[in-house]
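Yeah, one chain of the complex is gone here, protein chain that is, but the others are all in their spots.
Here is subunit A:
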Amino acid sequence: MIIELGHFCLILAAVVAAVQAVVPMVGAQRRLPGWMALAGPAATAQFALVAVSFGALTYGFVTSDFSLRLVVLNSHTLKPMLYKVSGVWGNHEGSLLLWVLILSGFGASAAWFGGQLSASLRARVLSVQAAVGVAFYAFILLTSNPFLRLELPPLDGQDLNPLLQDPGLAFHPPFLYLGYVGLSMAFSFAVAALLEGRVDAAWARWVRPWTLAAWLFLTIGIALGSWWAYYELGWGGFWFWDPVENASLMPWLLAAALLHSAIVVEKRETLKAWTILLAILAFGFSLIGTFIVRSGVLTSVHAFANDPERGVFILIILALFMGGALTLFALRAGAMEGKGVFAVESRETALVANNILLAVSAFVVFIGTIWPLIAEMLWDSKLSVGPPFFNVAFTPFIVGLALILPLGAMLPWKRARLGRVAWSVWPLMLLALAVFGLVLVIQTGRSVLAPMGFALGVWVIGGAAVDLARRTGRGDLGARFGRLLRLPGADWGKAVSHAGLGVTVLGVAVLLAWQTEDIRAVEVGAPYNVSGYTVTLKGVEPRIEGPNYLATRAVVEVAKEGRVIAVLRPEKRVYPVARMPTTEAAILNGVFRDLYVVIGDAQAQGGYALQVYVKPFANWIWAGCIIMALGGMLSLMDRRFRVAAGARKARAQVAAQ
């Protein structure tokens, strides 16, 4: 009964979305206030209906209702509760339901908080948002219905892919989807603005927080996925340049670009057409990402969710929305005249450079991801484009970005003197160069990647600190500290997220350059040395029973300079229901290095295979992501105040007249 209610609500939501897509749009074109006003309540109703529908499916998973096909395929009575719930979105159908839940959620919040928008812009935004919704409701109901019942329910389910039964991965898809779908808001605002024929500072002030929120969620989602790969896949890789990962990186890069160009529109009323184009493309790449993940057109590790027929449907959605929006853009973009002029040496130019570098790096990821498909279609040649390509073709643009970042962030608007800014950071430049030289000398003969990572890290993190310090002006230290604390959230957000980027860049470079791997057959009780650590396999406990798996657990003692610093317990698990083995690495986390231990098979000549990896600065990668997201949050908090303050000021002015 509850399941049928959920199914019914989903159909009803589709109908509401169809109405919401048409009526307010017509109302906005013809200036009919009643028709436009429908958008708000419709958005709220749509969200409520999808929420009920999502709740019903969750109920099906939590109560292990095996008359539901989806629950049978993806759940099991023995599965822990957390994974019963995360099983809702750990599959194709359920993840799409989550997709439309978030889509309608964003639409509803635009309706709730969009009171200050002009009636026609608000109606158009909500209408475009609903049009995207209609396409996805149709997709779910026609090709991927999560509410299909089975005539003969089995006694138990087939379990969720054990690799996915993990806290990191339980929350990875929701965050990623919040990011992907969040960019739909930027898209809706862009299309609505093209229809209105007007882009101004107020428009940018609305687009920025939504883009910022989407970017923030994408950052967290990507970091969670990468962290999961690091500890779960058993050898400490954190990024594989896999098509599915690239699918999330492209919108992230474009959202970052959009974030920066929207600042230019807001502050200086220029770069309008480019910002609109970015907003359309950013969501376009989210759709491409969905297409890549859901169609399995590019085979990848994540292929547990693929189906070619569904791929065609998403391709049609993609063609429809991108084709429509880009045509509209071609027709209307000419009308978006920029107002502000700026000199070559200015913040605006720096942000244009930022946008070019981010867009080009996204494009490089795109062409590398899509190339195997192109080569197969045009020349019938099957080939792979893997990490070696991306490391060479992608990295230079990010290095360039990191190099110009501190200078660009400190340049004044409109007309600046580069020399003056450079003068205030020359000690930092010297420090970065000194660090480069020092590390180069210390490491003797290894790749230049590590010194570059350290130098760029110092340059970017230090640059963020100098930026903050400069904002406090002159005077004695106490007064400047007071001013520092009172700086607007946006300033803090900018400095913090820039510093986060520096931390991540440092972590990635140093880990890749300095990690070591030791694989050997080990007798129980025989100590050996790995990069200065004494490792001893103390024993192996076979057949430990988990809730839905069996494990072999090794006890490994790690000592440094004769002192035991940790006892690690790596496991090898087997999930009998899903018929899959997994490795559970044991990791000794540290600020400057991780010790990563994996237990292997029993050896023919006695003993066990043991892998020990030393991963320097590994945690900096994800710490940097968290810092970036934190910066986004700080900035977002500031925005809310300013949007509200701006509105208050506007009202006060109206009242005064």
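Here is the rule we use: contacts are C-beta pairs under 8 Å (C-beta built on N, C-alpha and C of every residue); 3 or more make two chains touch, one makes a residue touch a chain; residues count from 1.
As a convention for this text, contacts and distances are computed from a predicted model.
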>> As a check of understanding, state which of "Sugar ABC transporter substrate-binding protein", "Cytochrome c-type biogenesis protein", "Membrane protein" or "1-acyl-sn-glycerol-3-phosphate acyltransferase" is the UniProt name of the chain not shown.
In response: "Cytochrome c-type biogenesis protein"
> For the full complex, which residue in A:R415, A:R480, A:R520 or A:R569 touches the chain that was left out?
Replying inline: A:R520
>> In the whole complex, not just what's shown, which of A:F397, A:F436, A:F454 or A:Y596 touches the removed chain?
In response: A:F397
> With respect to the chain omitted from the figure, which of A:V62, A:L150, A:V574 or A:I626 is a touching residue?
Replying inline: A:V574
> Among the options A:Y59, A:F171, A:W371 or A:Y528, which residue touches the chain absent from this view?
Replying inline: A:W371
> For subunit A, which residues touch the unseen chain?
Replying inline: 233-235, 237, 240-243, 299-301, 303, 338, 341-342, 344, 349, 352-353, 356-357, 359-361, 363-364, 367-368, 371, 375, 378-379, 381-389, 392-394, 396-397, 517, 519-521, 543, 545, 550, 572, 574, 576, 579-581, 583, 598, 600-601, 603-604, 609, 611, 657
